[in-house]
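Heads up, the thing below is written out as structure tokens.
For this view, one protein chain was removed and the others were kept in their places.
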Amino acid sequence: MFYREAGDFKISYVADNQTFPIAFDRYRYYAILVVGFLVLPFWVDDYLVNAILAPFFIYAIAAIGLNILTGYCGQVSLGTGGFMAVGAYSCYKLMTGFPDVSIVLHIILAGGITAVVGTVFGLPSLRIKGFYLAVATLAAQFFLVWLFNRVSWFYNYSASGQINAPERTVFNVPVTGPNVEPWAMYLICLFFAFFSAVIARNLTRGTLGRTWMAIRDMDIAAEIIGVNPLRAKLTAFAISSFFVGISGALFFAVYLGAAEAGDSFGIQKSFIVLFMIIIGGLGSIFGSFAGAALLVVLPVFLKLIGVDLFGWPTDLVAHIQLVIVGLLIILFLVLEPHGLAQLWRIAKEKLRLWPFPH
Amino acid sequence: MPDQVLFGIEVVINGLMAGVLYALVALGFVLIFKASGIFNFAQGVMALFAAMTLVGIQDGQVPFSHLINAIFGTKIHHFGWEVHSILAILVTIVVMIVLAWAVQHFIFKHLVGQEPIILFMATIGLAYFLEGVADLMWGAEIKTLNVCLADGVCLPQGINGFLDATTFNWFGYGLFIDNLDISATIVAVILVAILVIFSQYTKQGRAMRAVADDHQAALSVGISLNYIWILVWSVAGFVALVAGIMWGAKSGVQFSLSLIALKALPVLMLGGFTSIPGAIIGGLIIGVGEKLFEFLVGSMIGGATENWFAYVLALLFLVFRPQGLFGERIIERV
Partner (left out) sequence: MINQPQPRTSTDDRVIGDVIMQMKDITLRFGGVVAISSISFDIREGEIRAIIGPNGAGKSSMLNVISGFYRPQEGEIWFRGRKRPAMKPYQVARQGIARTFQNIALFEGMSVLDNVMTGRLNHMNPNVFLQAIWKGKAEREEVENRERAERIIDFLEIQHIRKTPVSRLPYGLKKRVELARALVSEPSLLLLDEPMAGMNVEEKEDMSRFILDVNDEFGTTIALIEHDMGVVMDLSDRVVVMDYGKKIGDGIPDEVRSNQDVIDAYLGVSHD
């Protein structure tokens, strides 16, 4: 009734290729953008941004990155935390080395550096497949974190071994450092999340995306019909790491303000981002957002219920959270391997016919 | 002999001992992978879970006491008794068998025919779940584990004085070897012997090998896959318990146990996922390799290279020999 595609005909392939071919979807998308960019910045407060919105956008970018590699190209990586660290530390080095250059450029460049590092660690993927590769990416995770902990050049020889983001501004509004307004933090995270999503969507719906998916679904057949597997996998590693690097840079510079490789970018980060794409939906940009939202909101929600409402000890709630996350992963894999994105698709199929199913 | 060489020998021996422990965890992986094609990421957490359960039962802790206290406002922690190690081990084995059944019944029964990588991710979920449950049941604080078979007959701790004294007399340099490492090696040898006897000479063992060879063929001669998989997970649970006891006695029962157990993964990559001798030799290579590397190179580049050495070694090795040391060569078909 409300959601329909009847009468919405396409007369050109351009029109048929768009991201939201159904008019209703397209208008809802525009509405969300208007609210996100023009309404929410006037309304958000410190708690909302720090507890939910900023981590949501940042994790969503990481999830988009990992989804390109794992969901679209079929290469499981447990090195996301390590690559986020690369983004964070290169951003730090750029910020301190070239203080006059715009922070936005620094963050993008940090993504570029991470892409190069990711490509290097992606090289073995030609010979190693499946969980062998997953374990091999652990090498990236542990090695990179060790490197940033031990080589003091990376943290500018600071005594604490930490990196601290100096204040940088966009249009004279501080976006890093101690004086960031919630709305500024919100906007810069939203800005990067939005463009990451658009770029990822464009890449995955075209030639490159099909190359990746061909490798994912049947790598041998893909090679025989003319896909160069090394090139396909390396582009996936590079582009995936680019997004993960941007996410790491934002996480450190904008969100945390100070970071230490082992604490902020340990192996737990790798798992959390992997869980986001499993729960949200492998091979779906929307799923990356959905999964990030769920796993960002869940701890906040549990804390509200457990600690604030019932007065339980924090560590107990943290343990319950582990159990719930584990259960969610298993439940989704058993019941709906395509995650929240698939549930959303099914809901839309139902809505098309509602309320007159015949 | 110069001290440096002797010190090197000590490093190698300690590496071998650490390798035995890696091999113990890797063994559990191989068992499950051979029988069901599942790459069980949760094997390390299973070892942690088993060790925590053992400590909890031994000390007479009330399971889920924190949760119960939080919900009902009570203050219970202990039953007020202590359980003998042997009985506690038996109870823990039962718990691991129940866990095996639950894992098969609630998870993998529903994932039959899924891609290996989906199964792998399910075991990551399982690892999180088990870790949470272990913490909820027994609390997350570090526990010390003392296993005593009878009064005064406990797992030995500390440096082996006899070896220290003997080598000091012979070479003028006493080798520091941990008693616990020696017993771990002995236990590991016994465990492997039991596994070999079990898989070669018992009906269940033969059925397990048949399933590992070919699921369809095993089904057609009347072997119940479900039963075998529960059996395999139980055996892996038992192996995890042994590994958990050894690790736990050495460095305390705590979360980092499951991280150390992650090192079993590069061990497997070296040894091949389907080979029990491979798991053992891979474990020894990694154990010795990381200790030697830290000893020879580590101090020059900042130390703590044990964090990543095993993974990088396995990665480099795999690039040149993707099937591992003992794995079968993969012939691809279309």
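In order of appearance the chains are A and B, and numbering begins at 1 in each one.
Keep this in mind: a residue touches a chain if its C-beta (ideal position, glycine included) is under 8 Å from a C-beta of that chain, and two chains touch if they have at least 3 such contacts.
Everything numeric in this text was worked out from a predicted model, so none of it was measured.
Summary of contacts with the chain left out: across A:39, A:221, A:304 or A:347, the touching residue is A:221.
Note that of A:109, A:180, A:213 or A:295, the residue touching the chain absent from this view is A:213.
Only one residue in the set A:156, A:179 or A:202 touches the chain that does not appear here, and it is A:202. Contacts to the hidden chain, counted on chain A, fall at residues 12-14, 17, 199, 202-203, 205-208, 210-211, 213-214, 216-218, 220-229, 235, 239, 283.
Here, only the chains that are shown with their structure count from here on.
Centre-to-centre, using mean CA coordinates, chain A is 33 Å away from chain B. Put simply, chain A touches chain B in their complex at residues 74, 76, 123-124, 127-132, 134-136, 138-139, 141-143, 145-146, 149-151, 220-221, 224, 267, 271, 274-275, 278, 310, 312-313, 315-316, 319-330, 333-334, 337.
Contact residues on chain B toward chain A in their complex (touch as defined above): 39, 66-67, 70, 106-107, 110-111, 114, 116-118, 120-122, 124-133, 135-136, 140, 259, 262, 265-266, 268-269, 301-305, 307-308, 311-312, 314-315, 318-319, 322, 332, 334.
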